[in-house]
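The complex appears here without one of its protein chains, the remainder shown in place.
Per-chain numbering from 1; labels A, B, C, D and E assigned in written order.
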Amino acid sequence: MIYVSRKEHFNAAHKLYNPQWSKEKNQQVFGPCANENWHGHNYDLIITVSGETDPETGFVVDLKKLSVLIKAKVLEPLDHQNLNVDVSFLQGKMPTTEVLAMEIWNILDLEVPAITKFGKLYSVKLYETPRNFVEYFGPQL
Amino acid sequence: MIYVSRKEHFNAAHKLYNPQWSKEKNQQVFGPCANENWHGHNYDLIITVSGETDPETGFVVDLKKLSVLIKAKVLEPLDHQNLNVDVSFLQGKMPTTEVLAMEIWNILDLEVPAITKFGKLYSVKLYETPRNFVEYFGPQL
Amino acid sequence: MIYVSRKEHFNAAHKLYNPQWSKEKNQQVFGPCANENWHGHNYDLIITVSGETDPETGFVVDLKKLSVLIKAKVLEPLDHQNLNVDVSFLQGKMPTTEVLAMEIWNILDLEVPAITKFGKLYSVKLYETPRNFVEYFGPQL
Amino acid sequence: MIYVSRKEHFNAAHKLYNPQWSKEKNQQVFGPCANENWHGHNYDLIITVSGETDPETGFVVDLKKLSVLIKAKVLEPLDHQNLNVDVSFLQGKMPTTEVLAMEIWNILDLEVPAITKFGKLYSVKLYETPRNFVEYFGPQL
Amino acid sequence: MIYVSRKEHFNAAHKLYNPQWSKEKNQQVFGPCANENWHGHNYDLIITVSGETDPETGFVVDLKKLSVLIKAKVLEPLDHQNLNVDVSFLQGKMPTTEVLAMEIWNILDLEVPAITKFGKLYSVKLYETPRNFVEYFGPQL
Partner (left out) sequence: MIYVSRKEHFNAAHKLYNPQWSKEKNQQVFGPCANENWHGHNYDLIITVSGETDPETGFVVDLKKLSVLIKAKVLEPLDHQNLNVDVSFLQGKMPTTEVLAMEIWNILDLEVPAITKFGKLYSVKLYETPRNFVEYFGPQL
């Protein structure tokens, strides 16, 4: 068992705003992140796949295929978008880094088996800034 | 003469959209940056002051004072804001990295003399992403 | 369960010197780190909290509150200090990166519950330099 | 139990080419990595040792000794070499990042006990580029 | 006048070997870089264009166009190649970082005018490793 990672990046606008709360409560809880005119980030995304190495290639997964997959399934719907407005799988959800990482997991967990017989999705690490980041390892069954 | 730099950061939303053009021309010229629902970035900002060192302190400028100045005059109006909507000194301007760096110069060039007798503003370096950045040294007289 | 991290930094002086040993043995074991006139580092500190997300905020923990907590309880006693001389919770201890990370854990493990109902301290990662670092996950009960 | 890490770096040439396949199949599977005239990388290597701290030194392992060990046993045979041609322990193997990390584990797992009574090898993390990297924690018994 | 930069990366194999010298002299001058079986690097490349901003776009140059140009004219012939063997514009030259940066300048200086009316090539900065790098500003006329 070995862990193989690919780093990608995208940028997006968002705001943190709970529509069931007053504007005042949103500002109290989320501070400047609640700015109704949006703010944004450059996100760094690290996808890790774990598994055995294919004896014919020495790969758990071809990282070029993993990169193409991340671009098609994750960056395409997120890059240069407004996370609250433009992204179907985030509709009605708070676009925190935590929630976004879990949604990216849900997408990729279904897609990784198509590109490797030897590995499966292990973790999604998402940097909102170089100082604020999360890591998700999937639901614990 | 020596060059002293302080690095700060902020994040913001923006879009690149020339209101004198059609939506189609904006998308053709600016691509995904023209998304009308905005996108955003973590900006890194490096302010450089040049000058002689004060013989009593060994400083061209106290970098703590420079940091406080940048926060008050530049980060306060920009951080967690929408560059097209929320920032008075960018009204009616294209919020490209180039234009933003020149506007930051205009603000700080007036303010730096208040915190140092030995130095003056030398350059504004602004990273929109780790891969795209600009540097401005002021108007050439 | 998801893991949320905040990165902070401080700098400090220290020396590695076991007072029960001769000066010669200290120099033999610790080399230049035993310099009696001290040396120092810029430390990078990453605090990770693990837990479920609050359904109302999408946060495990508000990273702004975590940052304020780290600054008050960890950076305030350590930043710009001499780890051997100035820091009460390090008195009589070797200020290695290992020992410092474990002491930071002991402080924050008590404090994190005050800022989140959904998470608890998971790890303390401390970089003495970009090349030398430790990670501590708490005592194993 | 605490985890202590040392970062080193080396550079090398390699190609990914399965000699049991045709040239066409190699190009189809490995793309530009199959270039028969080689390409190369700057590798970053992070070695982590886990254990208790020595009460006399506050160290799990003296990171200077760990650095010397990595240089002698890992960097000496790999740095400025051709991984396919020059490295005895890679003969007949595919020099992917996965395989290389596992071989580095095999070397260091035997050597770390000689420099510390308190720790043992925990992981080998190897960056082929800042975007492509692997981590290996040893065989799972 | 403002300076706009784009960062790209590629990797390649090379050796430093003067064919007019003996093997011994090559090893004496170039050390491990003279290994006849090659070694390699991940190169980081920063291209800077200087000029006025276009009043309609706020750009000196569209960095997406600059990125496409660098990929087509510089990365395509260099990425995953052997600099001594595979690259026509380096035939008969020593593939040091200095020489490579000057050759990249020669290519891009002719091409940049095709993508911007407002700027021209200002510098080529090339990192062979994070610790060894060069910058070239063109021939001084």
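The criterion applied here is as follows: contacts are C-beta pairs under 8 Å (C-beta built on N, C-alpha and C of every residue); 3 or more make two chains touch, one makes a residue touch a chain.
Just so you know, these numbers come straight off a predicted model, no measurement behind them.
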item: Shown chains touched by the chain that is not drawn here; value: B, C, E
item: Which residue of E:16, E:74 or E:108 touches the chain not shown here; value: E:16
item: Candidate in contact with the missing chain, chosen from C:18, C:35 or C:106; value: C:35
item: Chain C, residues in touch with the chain not shown (by the definition above); value: 9, 11-14, 32-33, 35, 37-42, 79-82, 85-86, 129-130
item: Interface with the undisplayed chain - residues on chain E; value: 16, 18, 20, 29-31, 93-99, 101-102, 130-137, 140
item: Touching residues on chain B - with respect to the absent chain; value: 1-8, 53, 56-60, 62-64
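The working rule: only the chains that are shown with their structure count from here on.
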item: Pair with more cross-chain C-beta pairs in contact, given A-C and D-E; value: D-E
item: Taking each chain's C-alpha mean as its centre, the one farthest from chain E; value: C
item: Inter-chain centre distance, chain D versus chain E - centres from mean C-alpha coordinates, in Å; value: 29
item: Where chain C and chain E are represented by their mean Cα positions, the distance between them in whole Å; value: 42
item: For chain B, residues contacting two or more additional chains; value: 130
item: Chain pairs that touch, as defined at the top of this document; value: A-B, A-C, A-D, B-E, C-D, D-E
